[in-house]
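This part shows chain A:
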Amino acid sequence: DPAVIFDLGGKFDKSFNEAAFTGAQRWAEETGGSFAETEITSDAQREQAIRRFAEDGYNPIVMAGFSWGTPLATVAADYPDIKFTIIDSVTDAPNVRSVVFNEHEGSYLVGMLAAMASEDGTVGFIGGMDIPLIRKFACGYAQGVLAVNPDATVIANMTGTTPAAWNDPVKGSELTLGQISQGADVIYAAAGGTGVGVLQTAADQGVYSIGVDSNQNYMQPGSVLTSMLKRVDNAVYDAFSAGTDVEVGLQVMGLDNDGVGYALDEYNEELITDEMKAAVEEATAQIASGELMVHDYMSDETCPALDF
Partner candidate 1 sequence: MDLLALFDIAVLDGTVRLAVPLLLACLAGLFSERAGVFDIGLEGKMLISAFFAAAVSFETGNVWIGLFAGIASSVVLSLLHGLASITFRGNQLISGVAINFFASGITVIAAQAWFGQGGRTPSLSGDARFDPIVFPGALTKIREIMKADWGMKVYSELLSGHTIIAYAAIFIVPLVWWVLYRTRFGLRLRAVGENPGAVDTAGISVQRMRYSAVIICGVLTGIAGAYLSTGIQAGFVREMTAGRGYIALAALIFAKWRPWYALGATLLFGYLQALAIRPDILERAIGIKVQTQVLDALPYVLTVIVLAGFVGKAIPPRAGGEAYVKER
Partner candidate 2 sequence: MNDIAPAIELKGISKAFGPVQANKDISIRVRPGTIHGIIGENGAGKSTLMSILYGFYKADSGEIWVNGKQTEIPDSEAAIAAGIGMVFQHFKLVENFTVLENIILGVEDGFLLRPSLSKARRELKSLADEYGLNVDPDAVIEEIGVGMQQRVEILKALYRRANILILDEPTGVLTPAEADQLFRILDRLREEGKTIILITHKLREIMDITDTVSVMRRGEMTATVKTAETNPQELAELMVGRKVLLQVDKIPAKPGDVVLDVQHLDVTDNQGVHRVKDVSFNIRAGEILGIAGVAGNGQSELLEVLGGYRKADGKVLVNGQEIDLSSKADGQDRRRAGISHVPEDRHREGLILNFSAWENTAFGYHMDERYQKNGLIMDNAAIIRDTAEKMERFDVRPPNPMLAAKNFSGGNQQKIVVAREIERNPDILLIGQPTRGVDIGAIEFIHKQIVALRDQGKAILLVSVELDEIMSLSDRIAVMFDGKIMGERLPHETDVNELGLLMAGMQRETA
């Protein structure tokens, strides 16, 4: 049987881990198979969690989150017969598949949508904890905004510097109000549970918000402009489906293979005009073909469009 291990945020984090869980469940529903799962409570438990499943014979074992990179690198060699999939990090081993996402590309698209939806040319970004990954989101987003409107202002805030920043909707609300009073009328939240407060306050104040990771359009219908999708669910689903034959090596999930994207559904169809759609589709094609390069913050830890 396959197994999935979630990161510290827990499987119900309304975004990243939850997406992994959704993918695993979809697989279970479709195939009738069963899978094992576990949540950890401490960094020290990572190695143990992997080993526990490996010893119990689960295969493949999928782990969600970049922090698994280091422990997996030590453990993988001990279990050459087991296939591992790691999401969001690259581990170089003959029995590991590394799945990374081009979040900057997806964020670029929602950035474009934000710029087009904005009336005043000021948009906001609210990140959770200040870590490189979230800066990657912010940087891609800012590039997308400026691509549509070079004069636009992007206000970026991080909620905090501890894991508590993922679960502080009150501060999320305050940041949202702060950004609105600086003129922002579209706000992208990449902040886990804190985002709940952002989406809520944006709806209360009659401005747009953008969700992240999973499709969060339903959370405040008519107010969430779109959601930046990071199809972790697909990555898990694919790994589970492939079973022990899972292809090892690096797999980049980008716009070209539906790894990232933006959400369009009944909740926001009236918000996204055809022009917006067209512009975004065009950019998608350009990015997929390599014609348009979105700068990845992680590549050199700088961002041409935004200061941190």
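Selection criteria: all candidates are chains of the complex that A comes from, given by their letters.
The rule we apply is simple: a residue touches a chain if its C-beta (ideal position, glycine included) is under 8 Å from a C-beta of that chain, and two chains touch if they have at least 3 such contacts; residues count from 1.
Predicted, not measured: the structure shown is a model, and the values here were computed from it.
Visitor: Only one of these touches chain A in the complex, so go through 1 or 2 and give me its number.
Guide: By the stated definition of touch, the match is candidate 1.
Visitor: Of all residues in chain A, which touch candidate 1 in the complex?
Guide: Chain A reaches candidate 1 through residues 10-14, 18, 130, 155, 157-158, 160-161, 164, 167-171, 173-175, 177-178, 180-183, 185, 193, 196-197, 200, 205-207, 219-220, 307-308.
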